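Here is the structure we will look at, set down as structure tokens.
What you see is the complex with one protein chain gone and the rest in place.
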Amino acid sequence: MRAVPPLLISTVVAASGCSGNQSALDPNGAPAIHIEHLIIVIVIICTVIWLLVMGVLGLAILRRRDRPAEDPISEKRLTTVVSAAVATTVIIIAGLTIASFYTTRGIGVPEDAALTITVRGQQWWWQIFYASSGATPGFQTANEIHIPVGQDVHLKLESTDVIHSFWVPSLAGKQDLVPGRSNGLLLRAEKPGVYRGQCAEFCGLQHSHMAIMVVAEPAADYERWAAAQSGNAVIPAAPDAVAGQAIFMAKPCAACHTVRGTSASGTTGPDLTHIGSRQTIAAGLVETTRGSLAAWIADPQTLKPGNNMPMVPLTSAELQNISAYMESLK
Amino acid sequence: MSANRLRHTALVIPLLAWALSTQLGQITPYEDCQQDVPWTALASCFLLVVSIVGLAGSRATLTGLTRTERFLVNASFLIALAFVFALSLQGAATMLLDPCQR
Amino acid sequence: MKDNVVLDLSELPPHGLGTASQSWWGTLAFMLIEGTGFALSIVVYLYLMSLAPRWPLDAGPPDLLPGTTLTALLLASLVPNIFLARWARKQDLLKVRVGLIVMSLLGIAPLILRAFEFPAMHIKWDQNAYGSIVWVMLGLHTTHILTDLIETLVLTCLMFSRHGDNPRRYGDVSDNTMYWNFVVATWLPMYACLYWVPRI
Partner (left out) sequence: MTPKDNREIRDTAFDAAELERRLAATWTTPPGLLGALSTVDHKIIGRRYITTAFVFLALGGLLSLLMRLQLAQPEARFIGPDRYNQIFTTHGTNMMFLFAVPVMQAMAIYLVPLMVGTRNIAFPRLNAFSYWMYLAGGLLLWIAFVLDTGPDVGWFAYVPLAGPQYAAGKRADIWAQMITFTEVSALAVAVEIVVTVFKQRAPGMSLDRIPLFVWSMLVTSFLVILAMPAIMIASTSLILDRLVGTHFFNPAEGGDALLWQHLFWFFGHPEVYIIFLPAVGMVSTIVATFTRRPVFGYLGMVMALIATGVLAFGLWVHHMFVAGLPRLGESFFTASSMAIAVPAGLQIFCWLATMWAGKPIFKTPLLFVIGFIVIFVIGGLTGVMVASVPFDTQVHDTYFVVAHFHYVLVGGAVFPLLGAIYYWFPKLTGRMLNETTGRWVFGLIFTGFNLTFFPMHILGLRGMPRRIYTYQPEMPWSGLNMFISLSAIVLAAGFLLFFIDAIRSARAGATASANPWGATTLEWATPSPPPSYNFAKLPLVDSLEPIHDDAFLPAAIGLRVDRRELLITSVVEAAPEARESSSGDSIWPLWAALATTVALIWSIFSPWAVVWGSIPVAIALIGWFWPKDVPEDDS
């Protein structure tokens, strides 16, 4: 069954708009800013060196030659010049190395981070755990991390299957998620915004579609978001959403997904309790709209070939109702 | 040990010191972090000193060598210098970085 | 291009021995390759040990008897081996034949003991990473005993054939004894690693 015509898929794909910024040259997080300074220094020094070498190369091959080729004095002079060049190399290299060590000091995970979030890599999405803090109980979400601006956030990086790599270049360098190990990464957004990142370690078929959004917002907004996320799913009111919920519980969906506050408690796929509040679905594949939800549910294997969500046969009415239900889970 | 033997063996020392230091760099930071003793820095400084001594020893005397021997001793002296440089950069790392940082 | 003859090589021996033979250097190069392999297997063992909460994983330390007997036997086999090398250098056909038979037997005996060593580890290769590395180390070394044994057997046959009495064959015998020394020498660190490291 091809529930969604290819035309719709391509419009859905083309319409997804949540790019955020994903560039090491547009840093908005403290570690990324440190690294960018290092990048600029090293690149400038290296460019100057390259230009100098090219200058010498050009002169060496094109200079006029009217003196006899070989005489012992020029051999001695060559030795002096080459030795001086090597000595200069040693000094520059030592300088760059020390600069690199200083930058390394600036990107470590502090012991007293304001917030610790566990990120678990899965083929091909991100499972995210917020621990309980104060009155807010812990909760789980997927593919979207919210952090308060201007605070140190410690990410604990784990993996349940293969190696992935967490990389949001505008905020920090990357760090691998290795099964059997736990790694750490410091995030600290200096200004509010949506920062896109994606898996950087080859992890199989859909490595290309494993994006993550980091939403940095003022502390108050963050607290509001966390409080909302920690609650159970809203009970649908609209008739199509109510029907959608019933279909969701009856079909295989509930075996893989959790919707807190309902009987759906599967753990294979992402927690859908507040899927409607997330900016994207399918790990940054498309923007969350009723249409994209429908396209995804109808035929996940065409949108993201090889992913672990099977195609569940649905009538077009069922599909519309489920999409409405999903969209309602704000 | 004859002077000739010394010249050759002394130059192997910086190389071995570097190899050992590189391996220790994979092992001792964990211990440093747990025990709060700068093992890595101590090992690195010790190996640096040893390799400089090796380097100096090889320069003790260069008389009485054939052309090929002189070539070998000079080449290995230059090679050993590269390893002393690498060791001193490693030493700088132990001074600047926190062994607990991951 | 023209040439002018300045060196006459006719008086040189028609076959090099020891460091003057290519196969001696070839054997040395292969020993370097395999020695690196053995060393890396020990590194893997120690690496896995450094990660494990306890060592050995889910097993007691291996029984000492078969491995230690085998080690003693290998060390003892060095004596006839060194004699064989000496006889091969002297190109003494009769003694070389006797030596090769003795060394063939001394190649078979460790294989029999090795059969008792695997169970003495108290772990299977597919139980955990400790079992895997232990079996691979034992297997790796067994392959070397086996290869050397086959080479010794073939050389024994050769020395009893009409091809035997030839400096080239004596050179082969002498390279073979060098290789056996290597097989014994590499076992010692592996023995220490497999049997004594878990007891520390």
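Going in written order, the chains are labelled A, B and C, and every chain counts its residues from 1.
The rule is short, and it goes like this: contacts are C-beta pairs under 8 Å (C-beta built on N, C-alpha and C of every residue); 3 or more make two chains touch, one makes a residue touch a chain.
What you see is a predicted model; the values in this text were computed from it and never measured.
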Visible chains in contact with the missing one | A, B, C
Of A:Ser100, A:Thr116, A:Thr136 or A:Gln320, which residue touches the hidden chain?
-> A:Ser100
Pick out which of C:Ala88, C:Ile133 or C:Val173 touches the chain that's been left out of the picture.
-> C:Ile133
Hidden partner chain, touching residue among A:Trp167, A:Tyr222 or A:Trp296 | A:Trp167
Interface residues of chain A (partner: the chain not displayed) = 10, 13-14, 16-19, 22-25, 32, 34-35, 38-39, 42-43, 46, 49-50, 53-54, 56-57, 59-61, 63, 65, 69-70, 74-75, 78-79, 81-82, 85-86, 89-90, 93-94, 96-97, 99-101, 103-104, 106-108, 123, 157, 161-163, 165, 167, 169, 172-176, 178-181, 183-184, 196, 198-209, 211, 284-285, 305-306
Absent-chain interface residues of chain C come out as 1-17, 19-22, 25-26, 29-30, 32-34, 36-37, 40-41, 44, 47-48, 51-52, 57, 125-133, 135-136, 150, 154, 158, 163, 166-169
Those residues of chain B that touch the unshown chain are 15, 18-19, 21-22, 25-26, 29-30, 32-33, 40, 66-69, 71-72, 74-75, 78-79, 82-83, 85-87, 89-90, 92-94, 97-102
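Going forward, only the chains that are shown with their structure count from here on.
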Dist(centroid_CA(chain A), centroid_CA(chain B)) in Å evaluates to 41
When the centre of a chain is set as the mean of its C-alpha atoms, what distance in Å lies between chain B and chain C?
-> 33
So how far apart, in whole Å, are chain A and chain C when each is placed at the average of its C-alpha atoms?
-> 52
Parts of chain A lying in touch with chain B, wherever the complex brings them together | 90, 94, 97-98, 101-102, 104-105, 108-109, 183-184
Which part of chain B faces chain A closely enough to touch in the complex?
-> 85, 89, 92-93, 96-98, 101-102
